[in-house]
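One protein chain omitted, others in place.
Then we have subunit A:
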Amino acid sequence: MVDVRSGIGEALPPPEVEDVELYHPHSWWTRYVFSQDAKVIAIQYGTTATAIGMVALALSWLIRLQLGFPGTFELIDADAYYQFITMHGMIMVIYLLTALFLGGFGNYLIPLMVGARDMVFPYANMLSYWIYLLAVLVLVASFFAPGGPTGAGWTLYPPQAVLSGTPGGKDWGIILMLSSLIIFIIGFTMGGLNYVVTVLQGRARGMTLMRMPLTVWGIFTATVMALLAFPALFVACVMMLFDRLLGTSFFMPAIIEMGEQLQYGGGSPILFQHLFWFFGHPEVYIVALPAFGIVSDLISTHARKNIFGYRMMVWAIVIIGGLSFIVWAHHMYVSGMNPYFGFFFATTTLIIAVPTAIKVYNWVLTLWRGNIHLTLPMLFALAFIVTFVNGGLTGLFLGNVVVDVPLSDTMFVVAHFHMVMGVAPIMVIFGAIYHWYPKITGRMLNEVLGHIHFWVTFIGAYAIFFPMHYVGLVGVPRRYYELGETTFVPESVHDLNAFITVAALIVGAAQIVFLFNLAWSLRHGREAGGNPWRATTLEWQTPETPPPHGNWGKELPVVYRWAYDYSVPGAPEDFIPQNHPTPGRLSHEGAS
């Protein structure tokens, strides 16, 4: 695929993108707080997302304590339990995963990896973070509001989300939740437009799209999807807010509550489900595609081998992105929609398995006979592949209508999506942090702590979610506060639940080790140097580490080759950086 012959005389493409004048900070405030530097914004995004993620982690502990040892903890009553599962889900999916992958990794890596000085509109980029922070604060405020946060479940289905039986339904909870989401979407749009335009219009000389690292492809495609999927959530939130505040009936049918006929009538709860999942399903891939991209780069770098089938990997990302917009109703097989819809959406859902399988095969084939270094990023990348295949296989069960109907709303579903959308992307996030931390701080993370973190998290995650599949298969429903005296639930389920809870507590504690490692290595980590992994991509070729504002010093980098020239026969080292001037072949596509 890639021609790496050297010495062919070729014209260097002249610059098409003018070098921009950056805003130069004048004070500590504009340098570190109200900074327009994408790297600082990335760290702000990452820190905020991690902080709110720790809240969600603590909530998951409380959920598990109730499930494992029902009735032991007086703090957790039924209302509190529903509030915990709702906030845990929403925070993890939106405020942690989406914000960390796109706002965090996107901001840090896109400008560096495509050879730009910064995002195209740094000021809007800065606003994006501050609006995100506002969204997080509004969300956190709901914990302290009268009535507490909403307990509607992370899907916020009406009509129950705005009724008095649901915690927060008639108080502030649901209002703050919906407002927070609206604010988040506004903030995200500002950042998202920046990421997309930077990739499309602001690349370095020689950086064609088909020479971009897959990390950038993943984040780019996910951002485009987010810009098209979040509008549906925005609209759904606005309409539900009106239902709650103004008494409109977009989603509210005629309904009797506590023996009293409410003012609502004529609305459609199914409409909300359609809008929500038109956002919700692409959201799965908004989280997964950056993970796919990042893991491809981790595997290639740490196996010292070019990624197998680069072009197919790119097209698979794009096709998955496109298909994910026409599968949303597979979340709604039991909603009462027309059964023919189920047929259509089951078909499209299963078609997505094709490009996804291509990606998995290509990762495995990249590893095949590679020079695998079992570094921490590689360990996490391997854990991702295994976990993703696991979660993907149960996805085949749930994608088929007849199998899904009995499994719907059981713990099997919980196990499935935690495997595929929880554990798998989080593995990539950890791998990516171990991989890029040396570039961000100039120091390596501690290996011993890292190994403890990895093994406890990896084995622990399986200890949590493997048994959960079984719990679901015997019919234990999700979202139930307690099972009580249920005859069809065997005694073993209660023991398993206690086991899962203990595992969850241990895995949660391992994350504290990780956070400690992040803080400790900042001062005491081994000096990393500019390119500790001997990687090819541009971010490792910056003149200084960590890269200063503007990234590149005086001269912008020029790109001569794709991102995967590892172990090239005849080359003096086992990697050739993308900006290394022994020329590859210049063509309209670069890597062809």
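The rule we apply is simple: contacts are C-beta pairs under 8 Å (C-beta built on N, C-alpha and C of every residue); 3 or more make two chains touch, one makes a residue touch a chain; residues count from 1.
Everything below uses one rule, namely that contacts and distances are computed from a predicted model.
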item: Listed names "Response regulator", "ABC transporter permease", "Cytochrome bo(3) ubiquinol oxidase subunit 3" or "Polynucleotide kinase-phosphatase", with the criterion being the UniProt name of the chain not displayed; value: "Cytochrome bo(3) ubiquinol oxidase subunit 3"
item: Among A:235, A:312 or A:513, the residue in touch with the chain that has been omitted; value: A:235
item: Contact partner of the left-out chain, one of A:200, A:393 or A:515; value: A:200
item: Residue among A:165, A:265 or A:336 that touches the chain left out of view; value: A:265
item: Residue touching the undisplayed chain, where the options are A:32, A:73 or A:123; value: A:123
item: Residue numbers in subunit A that touch the chain omitted from display; value: 11-18, 20-21, 23, 120-123, 189, 192-194, 196-197, 200-210, 227-228, 230-232, 234-236, 238-239, 242, 246-250, 263, 265-268, 271, 275, 278, 586-590, 592
